[in-house]
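One protein chain is absent from this view; the other protein chains keep their places.
By written order: A and B. Residues from 1 in each chain.
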Amino acid sequence: MTYHKRFDGRGFDELRPMSAKVGIVPRADGSAMFKIGKTVAYAAVYGPRDLHPKFMQNPQTGILRINYNMMPFSGHGERVRPGGSRRSKEICMVMQNALLPALNLKEFPNAVVDVFVELPQTDAGTRCAGIMAASMALADAGLEMKDLVCAVAAGRVEDKIVLDLNYFEDSHEDGADVPVAVLPNSGKVTLLQMDGEMTREQIKEAITKAKEACEELYELQKKALKERFARE
Amino acid sequence: MNQELKQHVLKALSKNVRYDGRKCLEYRQVSVEYGISESAEGSARVKIGGTEVIAGVKVETATPYPDTPNQGNLMVNAELLPLSNPKFETGPPGEQATEVARVADRAIRESKAIDVHKLVLKPGERVWAINIDICSINDEGNLQDAATLAALAALKDARFPKLTEHGEVDYDSEKTNEKLPLAREPVEVTVIKVGEHYFVDALSDEEKAIEARLTVGVTEKGTVCAMQKGGDAPLSVDEIDKMIEIAQKLAPTLRKAL
Partner (left out) sequence: MKEELHAQDKSIVIPGEALATGMSFLPGPGTYREQETILAQRLGMVSVEGKVIKLVALSGKYLPKMKDKIIGRVIDVLLTGWRLDINSPYSAVMTLKDATSEFIPRGANLTQYYNLGDYVVCQIVNVTSQKLIDVSMKGPGLRKLRGGRVIEVSPFKVPRIIGKDGSMVTMIKQATGCDIVVGQNGWIWLDGEPEKEVIAVNAIKKIEVEAHLGGLTNRMSEWLEQQTGVKVQPAGGPQ
């Protein structure tokens, strides 16, 4: 099968329209919003702060804890029942691993940095959008980071490698989805998952395209962070 | 909050000055923004000063409850997200979230804001189910009034989805232009009493000093449709009457923002 034209008319390497804003939750220690197409992620950082339960504390370093949650009305289709699922638990874990390489929490033994990622509306690509927002929120919280983290999904629809899949592409039966997170300075990959079948060549092409797209994502994050602190 | 700090709040209230410079019976700026979630059939963002709450409506089909075969289903839920306040935790709704949801639910249900008789697809078999979820985004006090207003605003914004030939909701298509049968517009005003003083729209700092509060649901006609007393101080009948009067007087301030 040949995928001639994307469902929403985009070019195969084209990302959906994006926007970003930092400082959206005044009460939090750091916060940000990232929107890509119809997927919106809010992230708020609290901490470093006291960690309970105590057995989770690490005397060598502070720890990062991500909480990913889809708002009940944010799904495609029926209401999403509140409370964690196996899916959200796994997403929290991979997001943590995606963000941690950028972060240094050695100065905060026994403490925790909590990141709450909330999605008010979704159209695929939520974990990547969550990483985009969380990365800006962590920087906004003034934490020591050697880099930001950018993320976007690549994938295959029929015979084409595409970037930033929307819901219809993501759920297409002849296709695959590869969410990728990248440290923009080093180009190293910190999140990688895949579902669906692809050849090794296709996988390499998909990851490479995602990495290239991260330049655009990085510029957007940079702009949003600078706007937050710019002189009037 | 210790007694000396509370006395300080009282001193300011006695001069009709709030911690942010407002008068006792004055709201912070109230704003409503509609259609903030494209995934929902209806949604709204409400800001009261720095406090921000969003609400979304999901419209589904369901079997009616056995005791109300000729009525649609209505549900209000609230999530006090840990994103919105360092004190909120993850996990199932706690006491405060449950109260916010139930008190908002009561105003909407008991004022018959939604005409549930118009939500029947096939009597006794299939009805519309209207699920309202309220999520706090930034808590700087008075989540209750913001939550109820957001729930109502999301209902106002909502449109029915399309149905397939088999009578199932077709979420892949655009929704219809048909609005929900919204008959009334109840809002809730929470009136607080500390010492001899009454005030509304408490800031987080002021909430720590609350002795008694009364949330009053007020319809567009000024009638009272729901109430909830909170706080551990008892109230006299005259005090309750005074608090209801305040709520009725201030309800239009909130409704004006819709």
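We adopt the following convention: contacts are C-beta pairs under 8 Å (C-beta built on N, C-alpha and C of every residue); 3 or more make two chains touch, one makes a residue touch a chain.
Please read these numbers as outputs of a predicted model, since none were measured by experiment.
A.B. asks: Using the document's definition of touch, tell me which of A:90, A:144 or A:174 contacts the absent chain.
C.D. replies: Only one of A:90, A:144 or A:174 touches the chain omitted from view, namely A:144.
A.B. asks: For chain B, which residues reach the chain that was dropped from this view?
C.D. replies: That gives, for chain B, the contact residues 1-2, 4-5, 7-9, 11-12, 15, 17, 19-21, 205.
A.B. asks: Footprint of the hidden chain on chain A, which residues?
C.D. replies: These residues touch the chain not displayed: 29-30, 47-50, 59, 62, 102, 104, 107-111, 139-148, 183-185, 221-222, 225-226, 229-232.
We adopt the following convention: only the chains that are shown with their structure count from here on.
A.B. asks: What is the distance in Å between the mean C-alpha positions of chain A and chain B?
C.D. replies: Centres of chain A and chain B (C-alpha means) sit 32 Å apart.
A.B. asks: Can you list the residues on chain A that touch chain B in the complex?
C.D. replies: Those in contact with chain B are residues 24-28, 31, 38, 40, 42-44, 46, 49, 67, 69, 71-79, 82-84, 114, 116, 118, 120-123.
A.B. asks: In the complex formed with chain A, which residues of chain B make contact?
C.D. replies: Listed in rising order, the residues are 36-40, 43, 50, 54, 56-58, 60, 77, 79, 81-86, 90-93, 131, 133, 135, 137-140, 169, 171.
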